[in-house]
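This is the structure, below, for whatever I ask next.
The complex appears here without one of its protein chains, the remainder shown in place.
Chains here go by letter, A, B and C, matching the order in which they are written, and residues are numbered from 1 within each.
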Amino acid sequence: MLTASAILTDGLVYAAYLFIVAVGLTLIFGVMKILNVTHGSFYAFGAYGAATAVGIYTNGDWNAALGFVFMLGLAMAIGLIMGIILERGLLRLVYGKDEVVIVLVTYATFLILEDVIGLIWGTQSYGAYQPMISAGNIEIGELVLSNYDIVLVVIAAAVAFAAYWSLKYTRYGRLLTTVIYDRETAAAFGINVTLVYTVTFLIGAALGALGGAVMAPKISVTLGIGVEVIVLAFAVVAIGGMGSIEGALVGALIVGICRAAAVHLMPQIELFVVYGVMALVLVARPYGLFVRAQPRKI
Amino acid sequence: MIKGRTASCWTLAGLAAAAMSLPAHAQTPAPAAAPVKLGIVSFLSGPAASPFGLPGRNGAEIVIEALNAGTAPAPYNKVGFGGTKIEAKYVDEAGSAANVVTDFRNLVQRDQVDAVVGYISSGNCLAVTPVAEELKALTVFYDCGTPRIFEEKARAYVFRPSPHATMDSVGAARYLIAKKKNLTSFSGINQNYAWGQDSWRDFIGAMKVLAPKAEADKILFPKLFAGEFGAEVSTLLTSKSQAVHTSFWNGDLEGFIYQQQARGLDKRMTIIATTGESSIWRLRDKMPDGTIIGGRGPHGPLAPDNAFNKWFSKIYTDRYNVPPTYPSYQMAQSLLGLKLAYEKAATGTAKPTTDQIAAAFKGLVFTGPSGEIKMVLGDGHQGIQETAYGTYRFNKAKKEPEIIDVMRFPAECVNPPPGIDADKWIEGGMKGAKC
Amino acid sequence: MSTILEVRDLEKTFGQLVAARDINVSVPQHQTVGVIGANGAGKTTFINMITGHLSPTKGTILFEDKDITGKPSREITGLGISRSFQVAQIFPTLTVFENMCIAAAIAHRKPGMFGNIMTPVRSAETTAAAEAAIELFQIGRYRDVTANALPQGVRKLLDIGMAVAGSPRLLLLDEPTSGISIEEKFDLMNVVMSALKTRKITVLFVEHDMEIVARFADRVLAFYDGTVIADGTAHETLDNPKVQELISGVRLKAGAHA
Partner (left out) sequence: MQAGAQWVGGLLLLVAAAAAPFLPNWVVSLATIAFANALVVLGLVVLWRVGLVSFGQALYYCIGAYAVALMGRWIGFTDAIALVLLGGIVAGLTAAGIGFLLARYREIFFAMLSLALSMILYGVLVKTESLGSTDGFSVLTPTFFGYAPHGAQLSRALYWLTLAIDAIAALFVGLYFRSVAGALAAPIRDNEIRVEFLGVSVTSIIHTKVVIAGVLGGLGGALAAMTIGHVDPAMAYWTTSGGFVFVTVLAGSGYVAAAFIGSLVFEVVRSFAVDVMPQLWQMTLGSVLLLTILFLPEGLGSLVSRLKRRVMKPGTAP
């Protein structure tokens, strides 16, 4: 019983982390058909930005809640700036090229940005633990939960809800849905696809940075954190279905619960869980859980 | 589509020609007063750069500078190596084994270095070793821990003054048992790759010998650089163990410490961090008081209070504004050992040959900032030294990390005797240990 | 005249939707059959089932007395049935000649498991066949133009030419004149039909333009609501009142162009 509830809570926390990391990736893929490796850089920059913000507000003795909001805000601002530079300055030049070539463009950018991090923040690692430690913890039976983890789950849920709501009920969201569904038709109906692309990429970039920011207090912000995240996010998105927001949510939950169950019950298979689940899902449903194969028309 | 291969072939020809013309400058004979060239290899990028690679590199830089200025304490006070200044070339260790081996060959054959000092990853050390032997290139490993290097085969040109990783796990077990006499259960959380697996194997092996009644409860192997350890912390929280062993380092160690602290794991069990020393200056008051800290040998705050330590710790802190951690000490003692071997081999003003230096290095006994090193294992190529473990405390008055309750274990107590593999020594009950 | 294609009780349903039902047709060799019907009447479904793109829910298809029901399209192609497409299916990044070479090389493959690997794509045999097809369909002046730059009519001819490269005995043309201007339609059909006559290929073609049907078809099948409602000579079918009411709409003097 204890184990079962631990698996559930741990799985949920891990899923929240995965969802926040993957949602921006899947959004960009859905709209722009770009598998964005630079997402790892957004994550890393978000984490470094958050660490910087935490440094500023702890030195200034700010209120913790204000500091936390400042941390998220700064990270997302960094994401937005990077997003606009990349989309306007670089991706614009390669739209229309092969999907895979664009993946490589983002891979090249990722490599460059890895060294840029070193140039900006140096090679030492940063701690940004204050928000997590000051949040404290609660004991539920024998389990001790970090309040910060609960905040993480709430943020993930809020992002999921916001994505769902804005896709369904806002004008821009419906525009996006149209573009996801059929790009040519959308363009034919006079939708400014170029603008939609820019906005989408910015949102995706900000979400990537947000992922880094909310994780920064839990981890040591150090070189190379982006690499790990990319493949993990890819796996989640591939499981759920590329471009599907609800897919990312379900994919994150599946991976999160499976991994937590593995750690508690069979720690020796933990290493394979993510890729094992991914391979199994792809074998059964080549396009992921939430994307249907499009029948070929003659 | 296949059209035009002709021309592309000419490009290849051009490249081949270019390649042939490249080495011309490298082959010109060195002038008589040429400096001693050293290749220094450590991680300058990636996750291992901050905790190990850069402290190692910085240690090399500061020591080489001091040696060239002749300001190191005796017997290291001769300028450079035997009066000849040292010229160092720093190379990144990052990349695949193929990259690392290629870069090693480039150092030895293109840049014609006299010796290579470096390598943090055990995999890289294993990959470089046969190449070093083949090229007859003097190579000093400074940080990598696997005992396999000298156990698989006798080596002629490869040396490692710093003891191998077995010492760290055996020392941790000895300290834990000394401090917790009625330990009944312990757990382990180690990264799922060679270092983590080896560390745990040695630790649990030593525990079986030293405290046969204590049981291993949770054995966790999260993915390397997993970052998120929520499920692992929960698992440990459900355990009745009194202690948890970890060989985590840097990012994973610090992330684990933050995350477990938010959930109070350290209130329930003692954490034994075998590489904890390399993180105390960043974790500061976030490292829980009472954590058992190791530093892969008697380095940093665990180092003996000798003149070399005072000198090294001062020049390092003056330059980099943080005290040196164990990779810096390991680098320092590797360079100092090499210097002594070089000077022992040198006759007159001529540069000694690689074979002469290797012969002099073999079986060398010397004292550095971390105390005495005896090159006795691996036919005189692998050093042993005493090790130390202690308990962490953050001194709130001085706002500085402290290590208290330090216990020192003599070299022969925590290292296998010559001629027996580390694994077998532990399995066989650690016979011949002199404590 | 022996029967080349025999279709019995053919039916295709997609869930609740009945796309084709109770189709019984027998086509003798060397006949040119027109297929008419409104959109969604089941014409393309019919062709798709014969060529193996769709698997029938019920019924049998016999080609030269061999049961080909439900076989994959590439096998059916190998047996001697080819098809063209409503939207020309060509390889846009290759030239007309390269397109034709591919089709010809596939037709001239060596037998066996490794036929695809063991046959060079350009041999005297394949290039000659490709050149001959280009000449037959009168698209020589576009020989070295990349396919995505071709005018619509040439695309259609190339598409049909590629289908013919495999020397089929039965060819199914899905709306060969769709997307072609009225002035060009007859020229295009003239080229196609005379080429097919030369090669002695039995043809089944779907067409909306009744004038074309009347002009080129020996026999006309009229589809309505998934089944054949009229089958006879062009005159008979087009004059059928049911056909006129449900399909042709405007009364058309059959044989006006004959």
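Everything below uses one rule, namely that a contact is a pair of C-beta atoms (placed from the backbone, for glycine too) under 8 Å apart; a residue touches a chain by one contact, two chains touch by 3 or more.
What you are looking at is a predicted structure, and each value in this text was computed from that prediction instead of being measured.
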Chains on display which the left-out chain touches in the complete complex: A, B, C
Residue of C:T60, C:T119 or C:S178 in touch with the missing chain, whole complex considered: C:T119
Option from C:T51, C:T177 or C:T237 whose C-beta touches the chain left out: C:T51
Sole contact to the chain not displayed, among B:E65, B:E87 or B:E152: B:E152
Option from C:I68, C:M162 or C:A230 whose C-beta touches the chain left out: C:M162
Full-complex contact with the absent chain, from A:A77, A:A157 or A:A279: A:A279
Touch criterion as defined above, residue of B:A34, B:V79 or B:A127 at the omitted chain: B:A127
Residues in chain C touching the chain absent from view: 51, 72-75, 77-78, 82-83, 85, 89-94, 101-103, 105-107, 109, 115-122, 162-163, 165-166
Residues in chain B touching the chain absent from view: 1-13, 15-16, 19-20, 22-23, 26-27, 44-45, 90-92, 95-99, 101-103, 105-106, 108-110, 122-123, 126-127, 129-131, 134-135, 146, 148, 152, 192-195, 197-198, 201, 224
Where the missing chain touches chain A, by residue: 35, 90, 93-94, 97-101, 103-105, 107-112, 114-116, 118-119, 123, 227, 231, 234-235, 238, 242, 268, 271-272, 275-276, 278-279, 282-283, 286-287, 296, 298
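Rule of thumb we're sticking to: only the chains that are shown with their structure count from here on.
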Relative to chain B, chain with the most remote C-alpha centre: C
Most centrally placed chain - per-chain CA mean versus overall CA mean: A
Distance from the mean Cα position of chain B to that of chain A, given in whole angstrom: 36
Between chain C and chain B, distance of the C-alpha-averaged centres to the nearest whole Å: 74
Partner chain B, residues of chain A touching it in the complex: 2-3, 6-7, 9-11, 13-14, 17, 114-115, 118, 123-125, 127, 129, 132-133, 135-137, 142-149, 215, 217-220, 222-225, 228, 259-260, 263-264, 267-268, 270-271
Chain B to chain A touching residues, read off their complex: 44-47, 49-51, 53-54, 192, 218-223, 225-228, 230-232, 234-235, 237-238, 250-255, 258-259, 261-265, 282-283, 286
